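I'd like to ask some things about the structure below.
Every protein chain but one is kept in place in this view of the complex.
So, chain A:
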Amino acid sequence: MRKEYPGAQAPAVDGVDLRVRQGEMLALLGPSGCGKTTTLRMVAGLVEPTAGTITVAGRDVTQVPVHRRGMGMVFQSFALLPHLSVAGNVAFGLDMRKLPAAEKKRRVAEILDRVQLGHLAQRRIGQLSGGQQQRVALARALVVDPSVLLLDEPLSALDAKLRESLRTEIREMQLSSGTTAVFVTHDQDEALSMADRVAVMDAGRVAQIGTPQEIYENPADVFVATFIGRANLLDGVLGTSGVDVPGLGTLPVTTSRPPGPVTALLRPQAVQLLDSPSSQGFAGNVRSASYTGDQITYRIDAAGHTFEVDTVATGAPLDRGAAVRIAWEPAAVKVLPPRNAT
């Protein structure tokens, strides 16, 4: 699929080229205004692309109006029809397909059971909780056997606890129905935990596409590295023996990048806190500690830099100012293009 969409000043979607595989779930991840929702709406047919084409299973659907695309869409606000019951909403798409009444009834009952709402079929929409409304929206989109399931920030209207359980539920529904799905989110956890592949978008372009693991471990640039997870970034110059970082000396790295200015990435979990009487690594002082039960995240000043370091919590956190040493495996350092030089 390929879409271009010049907006007012800058194009909202500027040459996005994505290929979604049969049966996979692709996440479009990015900050607000990056063009992910516009991209999804173009696929749905709700926004007309200025240039480019949308192809589903070899058929060009760019000129096909929304109601003939046969896709299912779950909206951020759920967009349930308030004047219809739960069953009425779910049956809407089947009504449009002029299914015989018995067949319709069977499929509505079946899908409502799958989302555990069978007992609420006759309820009015206003009587449902947010999570239940979400499930009705999902059932309504899936019951028509869509060629593609599109989800626009499907969980952002719900509270944190519910979000996590529904993540699994949506993913399981998608896997069991084998539907190809594209979903838009600004929540990196959601994208990493639900999707087969993630397309990270920035300013109307795809910054990187890959499996959650690829994106997390080998981000293409500083934007992706900081958007997905937390990162320690060290600016330096790549030479023959490693990256020369002011204050830290030359860090050995493995990279195929040509020599020159680079930014080195070090994930907080990759940094180890050493017992003080050691000569390895770099000496530093605890600047602050944040305790979250299973884990303590320290901010440590060392060699003119501030490092974020994740440690497994074993007892009380170290005091502010405590002397520590930090070290990391050379392989943990990823070399990225220098920041501010795109």
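Here, a residue touches a chain if its C-beta (ideal position, glycine included) is under 8 Å from a C-beta of that chain, and two chains touch if they have at least 3 such contacts; residues count from 1.
Here is the rule we use: contacts and distances are computed from a predicted model.
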Omitted chain, identified by the protein name its UniProt record gives, among "ABC transporter permease", "HEAT repeat domain-containing protein", "Fe-S cluster assembly protein SufD" or "Protein-methionine-sulfoxide reductase catalytic subunit MsrP": "ABC transporter permease"
Touching the absent chain when the full complex is considered, from A:Leu46, A:Ala109, A:Ala203 or A:Leu233: A:Leu46
Of A:Met42, A:Met73 or A:Ala87, the one touching the omitted chain in the full complex: A:Met73
Absent-chain contact - pick from A:Gly58, A:Pro82 or A:Gly321: A:Pro82
Touching residues on chain A - with respect to the absent chain: 44-46, 65-73, 75, 77, 79-83, 92-93, 96-97, 124-127, 140-141, 144, 150
